[in-house]
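One protein chain omitted, others in place.
Right after this comes chain A.
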C-alpha cells in the first residue's frame, strides 16, 4: 500500500477544462472522498489516476511509482499501475462465473493454482459471497454484484483502491446497508482509497477527509465535520446538507470573532458573530442549517436567548411524517424550516442563533 500524490492535474476535453490544476495528497491508508455534482471533474480525476484517461498536465505518483508526469512525457498504461477500480456499473464480465471473474487478475499475475484457489476463497469470504462462486453475474442481485466487483479488485492487493460511485446503482434501502458494510470493511482493511460520489451522506459517513469539487477545481478539503460546520464558500455550504441563504448588508462591522449588526432587505436587523471579518456597508450572505433555526417562543421579540427573532411570511407547508416542512419568506429570501409543531396563520416569528450561522461575502447569487 502506498500514498497518492496528485500535483497540478489538468484535463481538457476540447475547449472544456474538466479538471483544472488539482493537487491532492492522500496518506497511506487514508480514505478520501471526491464529492461534487456531475461534471465537477471528480470522475475524470479518478480516471486519470487509474490511467483510463491520459491527462494533459500535472503529475500522479503512488508510493515510489510515478504513474504520470506531463513534464517528462511519462504515462503508465492502466495495466502497469496496480490500481484497484470498482466501476459504477460493476463491470463484471458476463461470460465468466464469479470465481472466474475473481481469478482473472490472479491469472494475469501468474499466481500458481493452489494459492490462486486459496486467495479466491479468502476474498469471497471477506465479501460474504463464497456460496455464489459458481454463479454468473446475471444471476446475482445488484448488491451481490457490487460485492463481487469489490472482491475482484481486492484479490490482487492493489496499491490504491478507487471506487467510482459504487452505491449509486442500488435502491435506497440496499444502499444504506451497503454503505454500513463498506464502512466496516474500510476500517478492517485500511486501504488507501479514493471514493467518488455525489451523495453527501456517503461522503460524510465513510471518509477520513472529503474533497469537494466544483467546476474542475477543489472547493474545499477537510474532515467531514469540518466541511459541514465550516464550509469555505456558499457552494460547499449548499452542496453539503440543506442550507438557507439570507442576503444582508453589514451595518456595524466587526473583526474576526466580533459581533456584527446586519440589516435585511426589509429593514429587520440582527446581530451575529462574525467568523470572518465583516466590513461595514458591504453585502454579505448569511447561511443557516435548517436544524439551527426554530420557531420563536410565544411573544418573544428582538434579541433573546443569544439569538434574534425575525418576522417571516409562510409560503408553504407540508407534513412529511413526524415533521412539518415549512417554506418561509424572509425579506424576499426563501427559507426552509423543519418543525414538530404545526405552523399556524400567515406569519411566523423565527429565531436565529447569534453564533453558528456562516457569513459569506457577496450577494445571494453566489450561492445559487
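One rule holds in what follows: contacts are C-beta pairs under 8 Å (C-beta built on N, C-alpha and C of every residue); 3 or more make two chains touch, one makes a residue touch a chain; residues count from 1.
Here, contacts and distances are computed from a predicted model.
**Student:** For the complex's missing chain, which UniProt name, "Iron ABC transporter permease", "Outer membrane receptor proteins, mostly Fe transport", "Fructose dehydrogenase large subunit" or "Ring-hydroxylating oxygenase subunit alpha"?
**Tutor:** For the chain not displayed, UniProt's protein name is "Iron ABC transporter permease".
**Student:** Looking at the whole complex, which of A:156, A:228 or A:324 touches the chain that is not displayed?
**Tutor:** A:156
**Student:** Where the complex has a chain not shown, which of A:5, A:189 or A:251 is the residue touching it?
**Tutor:** Answer from the full complex: A:189 touches the omitted chain.
**Student:** So which bits of chain A touch the chain we can't see?
**Tutor:** Touching the chain left out of view, chain A contributes residues 1, 50-52, 65, 76-85, 87-89, 91, 93-95, 104-105, 108-109, 122-123, 125-126, 152-154, 156-159, 188-190.
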